[in-house]
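And then chain A:
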Amino acid sequence: MSFLYEPIGLSHYLAVGAFLFVCGIVCMATKRNALGILIGIELVLNGAILNFIGFASPYFRDENLGLDGHLIALFVIVLAAAEAAVALAIALNFYNNHATIDVDRASELKG
Partner candidate 1 sequence: MDNLALYIVTSLIFMPVVGAIVLLFLPAENKSLLRWFTLAITLLVLLPLLGIAMPGADWLSFQVGDGGVQHVVQLSWIPSFDIQFFLGIDGISFPLLMLTAVISLLAMGASWTIDQYVKSYCVLYLLLLAGMIGVFLSLDFFLFYVFWEVMLLPMYFLIGVWGGPRRQYAAIKFFLYTLVGSVLMLIALLMLYFNSDLRKLSPQQLTASYVAAWDNGGNLLSAEKYKQQLEVSEHAVHTFNILALQQLGQNSDAFDQRLLYGKSVQWWAFVLLFVGFAIKVPSVPLHTWLPDAHVEAPTPISMILAGLLLKMGGYGIIRICYPICPDAGYDLAWLVCSIGVISMVYGALAALAQSDFKRMVAYSSVSHMGYVVLGLGVWSATAGNLFDPTAWNMGVKGALFQMIGHGISSAGMFFMVGVVYDRVHHRDLNQFGGLYGKMPVYTAMAMLLFFAGLGLPGLCGFIGEVFVVLSAWNFSPTLAAIAAAVVILTAGYILWAIQRVYLGPQYHGPHEEALTEINRREMAVAIPLCVLAIVLGVFPAIVFRYMDKTVDRQVTDLTRWTEEVKLPRLRAAEAEADQEVAANEP
Partner candidate 2 sequence: MQTLLPYLPSLLAIAVLLPLGSFCAILLGAQWLGAKGKFAGTLATTAVLASTVLSFFSAGIWFTAHPAGAVDHAAHEVPPVITGHGYTLATLAGTNVGINYYIDALTIVMFCLVTFIATCIHFYSTSYMHDELDDVVDQEALLEDGESLHRPGRYARFFQSLSLFCFSMLGLVLSGNYLMTFVFWELVGLCSWFLIGFYVERTTASTAANKAFIVNRIGDFGMLVGMMALWGSLGTLNFGDIDQQQGIFSQVRGEENHYALKVPDGMVRLAAGRQIEALALHATEPLTTEQLAAKVNAEMPVWREANLGYGLLIIAGLGIFCGCVGKSAQFPLHVWLPDAMEGPTPVSALVHSATMVAAGVFLVARSYPIFLPEVLLVVACAGCITLLIGASIALVATDIKRVLAYSTISQLGYMMLALGCGGWAAGVMHLVTHACFKSLLFLGSGSVIHAVQTNEMPQMGGLWRKMPWTAGTMLVGCLAIAGIGIPSVFGLPIGLAGYYSKDLILEQVYAFRSENPLWGSFFFAAAAGGACLTAFYMFRMWFLTFWGEPRAAKRFDRAHESPRVMVVPLVLLAILAVCVAWPAFSWFGLPTLSRSIEQARPAGIWADMHGALWHITLPEESKGHTAAVTSPVGLIELGAALAGIALAALFYAWKVLDPEDVSRSFHPLYHTLYRKWYFDEIYQAVFVRGTMALAHCASLLDRLLIDRLVDGLARLGVGLARLSDLWLDRQGIDGLVNWFAEQTYRLGSALRTLQTGSLRQYVMLIVASTVAMFLLISFWTLALTG
């Protein structure tokens, strides 16, 4: 369990990111509720952002991403916000039309 006693390093970032990522994935895979899936997506994105942040820090590694990592993190946040807006709009519309936000019921476009 030396991991817990080490000073905060890249691996911790990665562990938290991975944890978040897995939670997001599990959330996406198990929820039928569109909002739940949206939350899962947000978790996955945040997990990924943590990774970028971790790799961008000059304290942890010599070969870091530097400012680029932060920028990408910022982009992802913006993207997530836009995506959340669009997804919520879809969900809202879907709810308006079907009185449900169960994604399994959204099978009208299925070929």
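The set was built so that all candidates are chains of the complex that A comes from, given by their letters.
Heads up, the rule we're going with is that a contact is a pair of C-beta atoms (placed from the backbone, for glycine too) under 8 Å apart; a residue touches a chain by one contact, two chains touch by 3 or more; residues count from 1.
Remember, it's a predicted structure, so these values are computed and weren't measured experimentally.
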Touching chain A here (same complex, options 1 or 2) is candidate 2
Residue positions on chain A within touch of candidate 2 in the complex are 25, 28-32, 37, 103-104, 107, 109-111
